[in-house]
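Take a look at chain A:
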Amino acid sequence: MTSVYDSLFLHTVARAIVPIIQVFAFYIITHGHYSPGGGFQGGVMLAASIILLRISLGEESYGRFPRNAGIVLAGTGALCFAFLGFVPLFLGGSFMDYGLELFWLPSATAHYWGIFLAEVFIGLLVWGSLMAIYDALATGGEE
Partner candidate 1 sequence: MITDFFLGRYPFLFIALLLVIGVYGMMMKRNFLKKVIGMTIFQTAIYLFFIQGAKKTGASIPVYSVDLGSASDAYMNPLPHVLVLTAIVVGVAITGVAISLLLVIYRRFGTLDEARILEQMRESA
Partner candidate 2 sequence: MMHGIMANAPLYAVLASALAAVAIAFTGEKHRNLRETWTILASLLKFGFIAAMVPGVLAGVRYEVSLVELAPGVSLALRADPTGVLFALSASFLWILTSFYSIGYMRGGKEHKQTRFFAMLAVCLSATVGLALAANLLTFVLFYEILSIATYPLVIHKESEKAYRIGRQYLVYAITAGLVLVAGTALIYQAAGTLDFQGGGFLPPEAGRGVLVTIFLLFFVGFGVKGGVMPLHSWLPAAMIAPTPVSALLHAVAVVKAGVFGFVRLVGFVFGPGLMGKMGLSTVLAGLAAITIVLASFIAMTKDDLKARLAYSTVGHLSYVVLGVALLTPTAMLGGAFHIVTHAAMKITLFFCAGALYVHMHYTKVSELDGVGRRMPITMGAFAVGAVGLAGFPGTGGFLSKLMIVQGAAEGGHTLFMVILLASGLLNAGYLFPVFIRAFFRSSPEHTSYDEASWFMVGPIVVTAALALLLGTMPDAIFHFFGVASEAVSAVVAGGAP
């Protein structure tokens, strides 16, 4: 399944495009909370860029993004998101209430940063899980 489609043309184009896709994806994630976009769409684009690398470069791509990187990414993304929810819990608010006055931040800015961090963590989560799904499929699911 991981046969490398090794035409020179694809290598150079892929190597050139992937960073651009990722930058655009980061833009979408970071501007998600007040304009169209957000964690889901950004995460999917990031995953798409990695899958493009996997398809075009094959084995080389495992160097920077190892085989179960997807699972680890998804795991950390979900954990951070849960932790973001726990912070207000420890401070007496209800779960996921990131609009709570932190020590120095007024409620509005806390809310702003809260939703921003949420978007970033969701981006990580979606990115990791889609990459994990692709890796599972790509390895042919041998026992």
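Selection rule: all candidates are chains of the complex that A comes from, given by their letters.
In this text, a residue touches a chain if its C-beta (ideal position, glycine included) is under 8 Å from a C-beta of that chain, and two chains touch if they have at least 3 such contacts; residues count from 1.
Remember, it's a predicted structure, so these values are computed and weren't measured experimentally.
S.K.: Check 1 or 2 against chain A and report the one that touches it in the complex.
M.R.: So the chain touching chain A in this assembly is 1.
S.K.: Within their complex, state which residues of chain A touch candidate 1.
M.R.: My answer: residues 35-36, 40, 126, 129-130, 133, 136-137, 140-143.
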